[in-house]
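All protein chains but one are shown in place.
All chains are identified by letter, namely A, B and C, in their written order; residue positions are counted from 1 within each chain.
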């Protein structure tokens, strides 16, 4: 074991953004439970959200201004441009989710709600940066625990607690599976560091135990990204959780999980041993294929927009898994780009769903009927989000897909199978347009049950428009962020 | 000596775990789980993990299981009903578990020679070493657990608190 | 001079129009909305015209003229630039798009004047022009694809413009989804191009191809076939044509602009643009030719018996597009593009004329209820007559020259070409028949309208002016272009491989022309016999050949066939198989499912997402076990169990102290 001295000084220096978030979350609690105890519910929510947004913006600004490459505690935690990009993306997503939470009425504990959202964000940021099994585990648990709690936050809704329960139970099971895999990895290599594991595995022949460990780790991480067959929680949780929480689960948590999946893939495929790599890749490809197939097919049968988004999320996870399986630096970056832009779009879609639900009390297709006449701007945003998810150019969803599949095809050793998978994925995404159009048909064509305008706060409207604009502009200038996040 | 201890406590472990599944009242299951955990503590001792053995008793058998029994009492949970919500669980689940377990065991047995053996004389991990690693190399995750526990407290309070008239 | 030519203005101007009308249109008076909607396309046309003058007369030698505006995508080894390209083909297409586009905008001011959502209509129309000009100006596949999908979107929005019609919404969706199938093929083709040429730039690819890069014919064929799927989707060729007749649900000027003159020709344009790939893929070329000829003939036969005036024109469009495909398939790209141009004139005219009729008849589209409109709508009547002559291939109208060129080239292109020539010739006869039938039924004879109180009225000048201009183009467009056309386009789409075309002899061409005109005249004659005077000859014919008539009337039952083969099973899967997941009752009641494997799968699917936690666990475990077993077997297949070297696996037993503290 290498000797390196770690003290609070350098721990603090590398985790300043996370620390900012933690301090702000405590501040939120103090303000909410201390000063504003007697205030009205909306005032408390507003104060808490404002503080939360300020916190995430501060942390994001710090990251933006302090770019650089660093590693900590023997590479337990790394900070490079890609990780920083993921972290800034996560912070942005959190800020957007908080901005969309201003009107949320599901909780009577706004202080706790915002504090836990911020702590969950800390978890996501650390997950994205972690390169040590132990840190990955603890950070993932921080993330998961926060999300379990958040999913149950709408206590007056029976669906919310059920959503939390399903999320929790399968989260717990998958965490145990993943830990079991981690224990075998540790047993085979004697280290928990991903680099160490890569080096050690490369020097050994392929042992059957590694194969077992791979499957177990794939199960744990497959749960986080909602890949078939570990996806069963996703539709129920997306449907039952409060809308902003569902948005967070679908966005920030996804980004973080894919980041860690990329890192783990890098360590499980040491260049020296093609056959071991092949096993892991084949696992990923199978999960990807099953996710794409099942996600798209099941989405066709949905009548709840949230469940539809859940199944489409499964399909999107499948596309991204293909990119991870390609395992080149380009495909890794393409997955990042895809995950971030997908997450952004999904947050927007859930924002629209939240507004509709507040007005109509349901997220069924009928609730969206005539949205274009009740609120044209909201309808236009939804149009942009859903078309981007379907991969229609020139929206960003198209570039993400194009870039991802191009990266997959360029990866060395992609033969007929790789080409076949890409064609399969393209065909599936062509099918996916159909169910997105089912929603858009309600939005634009089916007459509304009532003509009264859809009530939406100016802030929500603004945030949704900004997201829609981002989705469209990034589609027109896909390389606009290339200094920040490489396209591939 | 080692063999006898292992067989006894591994036996306790298995018996406890199986009993956990067979009992219908949650309290009985909880007690069985305590048996499993205590036996595991002894096995940890056999493996030279002195500190973990103690932590196992205090944290798991002590704190966590007390929490469980507390909730059982609080909600006055009774015997579990034998409902039939799912056939798939049995039809699909059991063969799957058997298959997975067989693969796992086969793999472990296939490489068992290379896994080495456990000797009682291998010694005990010194506390100082443990704490050095914990508080120096693993400082980050250690601090992270404090955040984790904060989330747990906040969450538990927020979820378990009664909400007035709503 | 060239540095002052801003190509980006061409697409951006309509886009600004779209933004202005889309955002503010709701609050603006109609006059302002129409001014905005007309001014920007007109300005765009002016830029195109100036570019055309500069390049064609002053300095043709500097074409193709490429402008890289910026790095667009810079992803590792993938560099794609924001390139607009201008060459002779582009200039021609742009002139049609912005020119005819402007006329149709002008026409729409009158036609759509009373519609609710006037501003929405014009903003969509401008959006369409934006995407269409992007498609044509694109210097690489990717930018072209953006325009390609964009015009699909605009078309979807415009077909579904009549919000209160459910059939319109469904037609829009059908168009979008069918186009997506084509787009899927196009995308696969683009990926194949990327994988093989490592570039998506049209001109770079041409250079690679010309430098004999050693890319095999099989690769070219694969790429070509994928691109054909894309072209078939957009240009409504067999088997992806089904969306176009339904697209007639949209407003008539939209049908004229998008579904006749511009968007549907994008497939032909794309093939011409990438012809250097097709030139090296004979199988792909033959496929195009066969698809084109088959579509031309098939759609013409369906057109024979349709009674809805717009549907006749829709099938006629499909049929004419088939001619263009046939031309591309025999490597007569310039003939294909020539026909594209003349077709844009006369088909836009036909649609606008039909629109004028529909407008005058207060939204009546059934030709059986028309008749005798010659007196009420004189301008419409005679401009449409010019278009009918043009499309039927009667000299010296525009269609004669282009169709003749295609047929002549086909005849000289090997034995397959000769067979396809006769198909095309037969189609020409059918075309002339159903077009004259349309004209006779609509304008001659006595009025068959049931509504005697209503008197059809001629349209306002804003609708008639485009008709007259297009009529002039339909009359003169052919002989102006004749002869000069292939010379003009030869730098762009002149085949760079020695064409199999035999050296054409003047006498052969003359004979072919005479035969073609004779066939067209025959079609006219038959139509004249049947429809010139009210008589029951047509009725008799229909009854005596009832089988064929019904087959044709129902469009060969293709929609029904598609429904049975594709739609119904998909619906079945999504409604029933997945529906069972939620509704176990259905299954329990039916004994046949409980028996055999069918019951097992049904039960499994129903169980899968039952909401029950324990069954979720069961599935999760099953999935994990399956992955584990699969990985074990796969690993075994790789040989790790056999070549397992224990000494290298775990260092533990070898050196217990290896791991330091």
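Everything that follows uses one rule, which is that a residue touches a chain if its C-beta (ideal position, glycine included) is under 8 Å from a C-beta of that chain, and two chains touch if they have at least 3 such contacts.
To be clear about the criterion, contacts and distances are computed from a predicted model.
The complex includes a chain that is not drawn, and of the options "Nickel ABC transporter ATP-binding protein NikE", "Branched-chain amino acid transport system permease protein", "NADH-quinone oxidoreductase subunit K" or "Cation:proton antiporter" the UniProt name matching it is "NADH-quinone oxidoreductase subunit K". Across the entire complex, contacts from the unshown chain go to A, B, C. When you scan A:173, A:201, A:227 or A:269 for touch with the missing chain, the hit is A:173. With the whole complex as reference, residues 578, 581-582, 609-614, 617-618, 621, 652, 656-657, 659, 661 of subunit C touch the missing chain.
Counting the whole complex, the residues of subunit B in touch with the unshown chain are 2-3, 6, 10, 13-14, 17-18, 20-21, 26, 29-30, 33, 36-37, 40, 43-44, 47-49, 51-52, 55-56, 59-60, 63-64, 67-68, 71-72, 74-75, 77, 80-86, 89-90, 93-94, 97, 100-101, 104-105, 108-109, 111-112, 115-119, 122, 125, 129-130, 133-134, 138, 141, 145, 148-149, 151-153, 155-156, 158-160, 162.
Within the entire complex, the positions of subunit A that touch the omitted partner chain are 1, 133-134, 137-138, 141, 145, 148-149, 152, 155, 157-159, 161-165, 168-169, 172-173, 176, 179-180, 182-184, 186-187, 190-192, 235-236, 239-240, 301-302, 307.
Heads up, the rule we're going with is that only the chains that are shown with their structure count from here on.
By number of C-beta pairs in contact, A-C leads over the other of A-B and A-C. Per-chain CA centroids place subunit A at a distance of 30 Å from subunit B. For this pair, subunit A with subunit C, the centres built from the Cα atoms lie 38 Å apart.
Contacts with at least two other chains are made by residues 608, 617, 619, 622, 624, 626, 628, 632, 641, 644, 649-650, 652, 661 of subunit C.
In subunit B, the positions touching at least two other chains are 103-104, 107, 110-111, 115. Interface residues of subunit B, counted against subunit C in their complex, comprise 85-93, 95-97, 99-100, 103-104, 107, 110-111, 113-116, 129. Those residues of subunit A whose C-beta lies close enough to touch subunit B in the complex are 1, 4-8, 11, 15, 22, 29, 72-74, 76-77, 107-109, 112-113, 115-116, 119-120, 122-123, 126, 134-135, 138-139, 141-142, 145-146, 148-149, 152-153, 155-156, 187, 207-209, 211-212.
Subunit C contributes residues 603-604, 607-608, 610, 612, 614-615, 617-619, 621-622, 624-626, 628-629, 632, 641, 644, 646, 649-650, 652-653, 656, 661 to its touches with subunit B in the complex.
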